[in-house]
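Remarks on the structure that follows.
One protein chain omitted, others in place.
A, B, C, D, E, F, G, H and I label the chains in the order they appear, each numbered from 1.
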């Protein structure tokens, strides 16, 4: 039996070997590159049609078993440990660890008591040219959900 | 002896009781509200002058011992546990946990192998009005640092 | 050798691929959808008759080895980590983490010192229509068991 | 300095010693017993007016420092460990641990991919008389939030 | 403020210094030595009358604050870590760790699927004389609770 | 290669499918049902003769590789996590967690400083009929071992 | 209130400041230096007489509260974390971690299935002169306890 | 692919089935039984000559792949968890946990600040006959390494 | 499917068996021995050309699947546990654990508040002959990155 984690590794290695871009897969599927990448990384389920389109763009023929895995709503969570060891991902965790209480203080001052949704949520990752070295810009955009009294 | 954590609690409770805004403290100190809040939450050190200005805005008289604590470069990390229990902060951790490998894939595709700096880094938190419910917008902006061969 | 965890994955992926509903499997087996789903997710053992009926509804032929696994009382626990990473399940954990001491205080005030049984226990999951967005309603119903003096 | 945790202990011990009911405090404050108990257990912030009313019902005079603590939005999380050791609270954790994937499967089948909100959320705890032993009924009621494609 | 943990330490040290037996405290309180010891170790709440009797037997005058702590239903759990470091308690944990699946197999074979209650439960600790060295006999006696189908 | 854990699963599933009782295997092997179950669950090594008898009772033919595994003194420990998730086994852990310091206090009062051996140790699991619901009785019986001064 | 941990720190710092040897305290108390050091480090209880003698040797006057703490059988375990961070103690942990299965294999080959007691146990720490650098010799000496069939 | 852990299991089961002694393998290899057992348990690398001799003594023909694994310096650490669950190995861990600070105090008093090497280190495991029950004697013998000022 | 971890094991065992030096592989690839070893240990991605050269030096023919794995940017992190068990690697962790706050204090005194980059970073490992025993010299060299105010 193939697991979803193994399928993810297979897709990523195939994509690297054949030098295919996530953006090109995304264009074929018809969603943003962020959403399609997350889906193929095993965090979002796809429909049969989306899987077929992704397969075309990736030049992979998914077996029925693989299609079933890609259709199933996954048990989300993409990291092998609670504290990530990969430096790129750790830097994001570090931002939450160091600035988490700051973000909480500022969001609550602006909006009142509540949270930023991680479900009604989009993200956008882009490059900002800068003469001192280009910058990564990550925009997290989620609906504010306020606690209700009950 | 007062600890830095106790001083943070004291500042936050005093601010809440007297209904002072972080933005007003920030204006007095002359830095962004994100930076000043992080400093007073115990993640960034302040100079004597900044401490005096912050004290004025907060209407608090800091003792010499408290000034010394605010001047000391802190052992950074604002959360009591590796996985945060506070829902607002957890949602940010969830974004990293679920979409971390996606962010890694997209940043590496765009920039090559490397990371987004969490040091040469700024963040901006703002409100986006939306008829379906206002949204929280968090912009993380860090310099791309590429791995070198050596 | 197949493990119970692998069999669970196989059943779920097969069900998704063939678009079969838990409620239809449950009707065939003759128990609630909550109970049958939990059993097929590897948390409750089934009899040979129930396995046969479930197999019919799922259009799967279970081998003797698979039947033996489904008959065995499982080592219960359906999550890979103590703190769940899947957002849907995390929200339930968050309720316990944030409101756990509140539930304890209120149950003890109403009933005296004791617990709500998680064994003599049923649950019911349903949809409540709501113009502001439908709601998930989860009813946990367990016998109160009081501590005895001894 | 008093911490919020110490204040919680003080309120609970005082309440027990003087045999005051959460429901009576709640009636004075004008919210449900679930909400008021959670607030006094340190999970929700209160306004000055609510604190004054709660103080009257509890026959406690809160100092300015205590009022400031009760007004501050807390770092939520009421349990000292990730896996609770108290049997009453553990049983709730056990429900999530054993039936979590079942709840996920049934909510996703009914609603599509998404979660039950733990913010736009109420709970109700009540007693159901039963000749075989009264039962605890916990109703968790949260808005369904569906994942969006982006 | 005194915490329940500090009060437990105070009671135990006082008892040791004055050479008082748990059995004598239990006789005065009118419950078994197992129950009274557990209560004074901070795992069970006592009534005002029981606290007064225990105070007499221990020759301690409890303050109102201490009485309130002893009356409050505790957050149960008497060990500082998930795996106990004290050898006497570790040996009990070892029995669960090594023989846990055996106990599960035998209880389920005898009773069907279910558990031994740890609430409707008593324990008895006694000494069995033995020429090769006296033995500790611990009897755990709990009601069987069977899983229901639902 | 088969591992001991896989062999345990195979034995248990085979036993369930064929409706064989541990007590019958034990009678054939000539030891108590507690000891034989623990051995087949992978916690005690067996001799070639005992393995042959157990194989007869279970109607299984063990291969040489399987016999070797059953003969090897195992690395003991039957639970996948430090805190068990299975409710039956958790209840036993809960007894240790809640009443551990009580057991320590009473054993030390009766015997002096020392432990109950978990090696020179037997256990007995039986059913006590009770009109209010039958009870599980677990007797743990271990030699007292006193600390020596040295 | 003083805790046992604080008393341990006080004894060690006092001993260091006044340049007193464990061996001299041990001679006064009349036990080995290993036993007396372990007792004063908080791992073994002392009698009133032993405490008085130790106090004399250390030139410390223990208060009644301190005597009570020293008399109480401690919750054993001298390390703040499961994996020790102090290099001297870590090296001992490393020996267990790296050579643990080797020790198990050799003890079981020599004695049969069982353990080395850590209760009926002594240890001796001494210096072996060596021209290439003196050596630390630690002798652990415990009774073999064999598993019984039951 | 075979892993080193699987090869260790294979060697141990083969040795048990064929009733071969570690001491006999050690004699053939020409090192102590402690060293050879540790090597075959996966903690020390062997040369081709030593592997050939060990294979003769064990009556096993190692494949080239297996020889390569036995030649590779291993990632040391023989236990599956930080706190061992096997009782024999746990007792050794318990000695470190309970007496660790005692060993530290005595070694530092005798030698000054430093450690006992776990590299320039030997161990010897032997049986001491004793009418009250034979004893296990473990001698740990490591070079003292003193901290240098720098 | 081969995983990257399995491929790492295969390369290392092959290299050991055939007595090939990392330095020779590095010379063929045209980078430092530190960089090439890290890449083949699974921490850095290689180009097709580098993989071909490394394969020549190692006398291994990598399959397309293996080439794809070696080309993919890895999820970095080379240790199986947060605290390493291997003594060589543990010593490096110990340096960070014991001297980490010292390094922080000295770097911040010299440079101001900031970090040493682990990305714009090289390391060099060499042998220093010494009559008292040769020494390992590890030079870590990273760009200083200062926190910016924002």
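One rule holds for everything that comes next: a residue touches a chain if its C-beta (ideal position, glycine included) is under 8 Å from a C-beta of that chain, and two chains touch if they have at least 3 such contacts.
Model, not experiment: these values are computed from the prediction.
A.B. asks: At which residues does chain H meet the chain that is not included here?
C.D. replies: 31-32, 34-35, 44-45, 73, 75, 101, 104, 108, 113-115, 117, 119-123, 145-150
A.B. asks: Write the list of chain A residues that the hidden chain touches.
C.D. replies: Residues 83, 85, 87, 90, 94, 97-98 of chain A touch the chain absent from view.
A.B. asks: For chain G, enumerate the residues touching the unshown chain of the complex.
C.D. replies: 2, 6, 9-10, 12-14, 16-17, 80-81, 83, 85-87
In the analysis below, only the chains that are shown with their structure count from here on.
A.B. asks: When every step has to jump to a touching chain, what is the lowest number of steps that links chain B to chain E?
C.D. replies: Minimal hop count between chain B and chain E: 2.
A.B. asks: The D-F interface: which of A-I, B-C or F-H repeats it, judged by over half of the contact pairs being the same residue numbers?
C.D. replies: B-C
A.B. asks: Centre to centre, by mean C-alpha position, how many angstrom separate chain A and chain G?
C.D. replies: 52
A.B. asks: Averaged over CA atoms, how far is the centre of chain A from the centre of chain E? Could you give it in whole Å?
C.D. replies: 49
A.B. asks: State, to the nearest whole Å, the distance from the C-alpha centre of chain A to the C-alpha centre of chain C.
C.D. replies: Once rounded, the distance between the two centres reads 28 Å.
A.B. asks: Which chain H residues reach two or more other chains?
C.D. replies: In chain H, residues 12, 76-77, 79, 82-83, 85-87, 94, 97-98, 118 touch at least two other chains, as defined above.
A.B. asks: Every touching chain pair, please?
C.D. replies: A-B, A-C, A-D, A-I, B-C, B-D, B-I, C-D, C-E, C-F, D-E, D-F, E-F, E-G, E-H, F-G, F-H, G-H, G-I, H-I
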